[in-house]
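A single protein chain has been omitted from the complex, and every remaining protein chain is retained in its original position.
Labels run A and B following the written order; every chain starts at residue 1.
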Amino acid sequence: MAKDELNTFKLVGTRPDRPDGLDKVTGRARYGADFSLPGMLHAAVVRSPHAHAKIVKIDASKALALDGVKAVVTRADLPTGLTGDEWDLQENTLAGEKALYDGHAVAAVAATSKLLAEEAARLIEVEYEVLPHVIHVDDAMAEGAPVIREGAADPTVPEGLHPNVVKYMEFGRGDVEAGFAEADLVMEKSYKTEATHQGYIEPHACVGQMGSDNKGEMWVCTQGQWFIRKMSAAVLGIEASQLRVTPSEIGGGFGGKTTIFMEPLSLALSKKAGGRPVKIVMTRSEVLRATGPTASASMDVKIGMKTDGTITGARAEFRMQGGAFPGAPVDMALYCAFAGYKLENVQHIGYDVLANRPKCAAYRAPGSPMGAFAVESLVDEMCRELKLDPIEVRIKNGVQTGDRASYGPKFGSIGLKEVLEAVKDHPNLQAELGPNQGRGFAVGYWFNHNGETSVSMAIGEDGTAQVSVGTPDIGGSRASVSLMVAETLGIPYEDVRVNVVETGALGVNEPTHGSRATFATGKAAVEATQGAIKEMCRRAAAEWGIDEEAVEWADGAAQPAGPNAGKFPPMTIKEIAAKMGSTGGPISGHHESVPDGVGASFGAHVVDLEVDPETGRVTILRYLVVQDAGRAIHPSYVEGQYQGGAVQGIGWALNEEYVYDDKGRLANSVFLDYRVPVASDLPMIDTVIVEVPNPGHPFGVRGVGETGITPPLPAIANAIHDAVGVRMTHLPINPPKLLAALKAK
Amino acid sequence: MTKVHVQTKINGDAVEFLADPRETLLDCLRDHVGLTGSKEGCGTGDCGACSVELDGTLVCSCLVLGVEANGKTVDTIEGMATGNDLHPLQRKFIEHAALQCGFCTPGILVAAKKLLEVNPDPTEEETRYWLAGNLCRCTGYDKIIRAVMDAAAEMRQEVA
Partner (left out) sequence: MGQVTVHLWSGLRRLTDGAETVEVEADTVGEMLDALSEAHPGVKPVLDAGVSVAVNGEILNGGRHKAVSPEDEIFLMQRMKGG
């Protein structure tokens, strides 16, 4: 759908400079590690060098004897009696009886300088009794695997499974066996993906301060200051409202900064050190060893297809490990796996399994990329087998508004078909391919999310607007919220300032996650603005001596609604604001809710690549992202989300993985070895923004942050098959692996 | 450890500080001089977020010791604009939305500035290889490359 037909807005859909641009190109923007306070101490964390070990004894006496060392904390300093998720968070913050993975924090120390803290950390003696460990998901659920934690399984797990299986799920509909019987071709394959890291360039960093009265403050880089507050308070046994958390600018998160790692330690150390502020900045190696990675997956998929491409039955069984704690996104992976297909007969089975690895955190569309890799790879292979066009097969089986999703409920408004049609029309599909070159196609899906949202806005004395939001701005959300508020008020974009505020300034907000900031914060900001507009209309009505209902808001001014209201010249926002002190006081608007009307987003990618048959190296030649945005508020940042997501997916497909040695230690905990895509690996990333407006948002926004990481995994595997005729079923497809597959051909 | 007195010229100003010999130039800039624009993404020379010029050479300041800067000039992101006049690269980065989180931006701008000094008319490929040591996790590089090439084009016109 052409944008011009739909877009009648003045500002929404334009590309103004972002409000924080100047600070960010001059080095002035303050990120997590840039914050300091007078009298501040620095902390270092002692981490387990073992994948699985009993902690026999911790002796910090030598460290504490150093001049300038002010405090040491171990698990013994934290409250006991936590359960469920809160226990998991506490256990991950500091190990209790056992260290559960290489890099698991065991103790922390604060001293007058960073170098001294590091020296003190080396002097803390920890006696371990090394236990057998397990790293890979299939091993972890096999008989005889070391038990990571007894009794961690939730009631959904059937009897007889290994205690490392902590969650089991099963859902579907129809009769898959009958579906397979109806098919002309039934194929079944197994796939694996390895754990990857979000790879934000900014390491975790915070400054925490807490006194003996348990009142605290924290400055931290996070996607969600209220999550940090709630989780830190739980881990430390303090009251949430006594902790004030201020988010810094954030140097990337991708889901990995929606939870706590070392943040509570800064508060615990500060309290022990007489309330002096304590700064903790992770090293890159700590980031890779102890934060965020996503799950690794082992997956079986079976699909039945007729010769015309109709899918008659589909079954997925996914096993994922998400580290030493429950929470691998196997549920989301299964929900997304077949989301693009209209299916009568479908079955899903999933296992969440513990292994001796760091606690997984959300990573962009958690679970969806793995599921898509398995399903979209198999669908592609079946299209090849039946000599069918893979795009037509997606269109044929593709879900549309009102269809029943593979995971149960019916879809609201969705734009998969529009996305697929836009792909077909794109010139990249006409590009000629040479020898060892191939083209791959795949579809991806993400639900998008609403979440708790609280926004406050106020009109300034000069008729400008300030908006307080609780979702940290990672990729331009201040610009998009400004656009929406300015559009609603009918004032220039520059007249709006959006501030990301601390926990003391608003009600609870969920983090910037689930692609929700522009949707949920934007929707709440528009609602809050409507509240202020209503008040401004009321003030104008009082001034004119007419009914409130007889006033409407247009073009940045209160206007008499229709000829019967009376003849008054429009009263501009500036005029109303200038007088507000004498007409009833400040004018503001608030909105608190879990906004409904979330719109899901489908995307489809097309990649052209070349395989070097000598080395197995893959070069991306062309890359196309087509995705439904609902409405692009600031198209540049929508494109940016598409491009960034695609490139993270490319890294996952081709290079990135957690590599463990035989002792269960992470073998690649620096960027040199954990290789993320660099500029010279890539071509330009072409984008097409499809806009099928979401009726649940005042401007039609769906949320665009996550879907884009999903299709690259299968699209690249499909393109490699197209180029050289080998089917890669285990990511990453790095040169040695691909070369071996070529040799085995 | 005894600290060492270091005398440097940073962004044109004479600056002195005391450095522990174990501290990197990046640590000294951030912790002793108060210039936090240069970022630490890795501390191992792999991400380029700490890029500065040392006597005109582009370096990762996390790989240089603070004491090595003695008697040398250091140019950081904080010195890139002239007063309120942004360098064309800085303007183009904002205009092209070449940053999302912005954490890689200072290092990339410093590195790109050097590129345009040695090669005022880089091809896309040259730009990509020059910036291969600067990781950006957010943007997929597309808009960064466009911004650099557009700034180069504008600067060539100004010169001509």
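Please note the rule applied: a residue touches a chain if its C-beta (ideal position, glycine included) is under 8 Å from a C-beta of that chain, and two chains touch if they have at least 3 such contacts.
Since the structure is predicted, the reported quantities are computational estimates derived from the model, not experimental observations.
Participant: Which visible chains touch the chain that is not shown?
Facilitator: A
Participant: For the chain not shown, which residue from A:F171, A:W544 or A:F568 touches it across the whole complex?
Facilitator: In the full complex, the listed residue that touches the missing chain is A:F171.
Participant: Among A:G179, A:P264, A:G340 or A:G451, which residue is in touch with the absent chain?
Facilitator: A:G451
Participant: Per the definition of touch given earlier, which of A:K192, A:R229 or A:H513 contacts the omitted chain?
Facilitator: The one listed residue touching the chain not shown is A:H513.
Participant: Among the options A:F261, A:Y335 or A:Y674, which residue touches the chain absent from this view?
Facilitator: A:Y335
Participant: Going by the contact rule already stated, which one of A:V594, A:A667 or A:A740 would touch the omitted chain in the full complex?
Facilitator: A:V594
Participant: Any idea which of A:S61, A:T156 or A:T307 touches the chain not displayed?
Facilitator: Of these options, the touching residue for the absent chain is A:T156.
Participant: Counting contacts across the full complex, list the positions on subunit A that touch the omitted chain.
Facilitator: Given the touch definition above, subunit A has residues 84-85, 154-156, 158, 168-172, 198, 254-256, 258, 329, 331-332, 335, 362-366, 405, 407-412, 446-452, 513-516, 594, 596-598, 705-706 touching the missing chain.
As a working rule, only the chains that are shown with their structure count from here on.
Participant: Roughly how far is subunit A from subunit B, centre to centre by C-alpha average, rounded to an integer in Å?
Facilitator: 29
Participant: Can you tell me which positions in subunit A touch subunit B when the two form their complex?
Facilitator: Subunit A residues touching subunit B: 15, 17-18, 20-22, 24-31, 33-34, 113-115, 198-203, 249-254, 281, 283-284, 474-476, 634, 636-637, 639-641, 643-648, 670-672, 676-682, 684-685.
Participant: Residue numbers of subunit B touching subunit A in their complex, please.
Facilitator: 1, 20, 22-23, 27, 30-31, 35-44, 46-47, 49, 76-78, 80-81, 86, 90-91, 93-97, 99-106, 109, 124-125, 127-129, 131-146
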